[in-house]
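With one protein chain removed, the remaining protein chains of the complex are shown where they sit.
And now, subunit A:
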Amino acid sequence: MKVTIDEDKCCGAGQCVLIAPEVFDQRDEDGIVVLLDAEPGADRHAAVHEAAAVCPAFAIEVSE
């Protein structure tokens, strides 16, 4: 799995951090997404897919 994020689209909702905190974080200064792990292990795939699906700004892309 490969995860990419779009900082410009990100609206800082924090859903990804709440769902997959091992993979996503937010910058302290403006709440914008930080990708901690661009190729997360299999045990995190479900959470990453969920985070991408519910991102209100459509800022997370996942490819296999």
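What we mean here is this: a residue touches a chain if its C-beta (ideal position, glycine included) is under 8 Å from a C-beta of that chain, and two chains touch if they have at least 3 such contacts; residues count from 1.
The definition used in the following text is that contacts and distances are computed from a predicted model.
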Absent chain [UniProt protein name; select from "Spermidine/putrescine transport system permease protein", "TldD protein", "Cell division protein FtsX" or "Cytochrome P450"]: "Cytochrome P450"
Positions on subunit A where the hidden chain makes contact: 9, 11-15, 17-18, 21, 25-32, 49-50, 53-54, 56-58
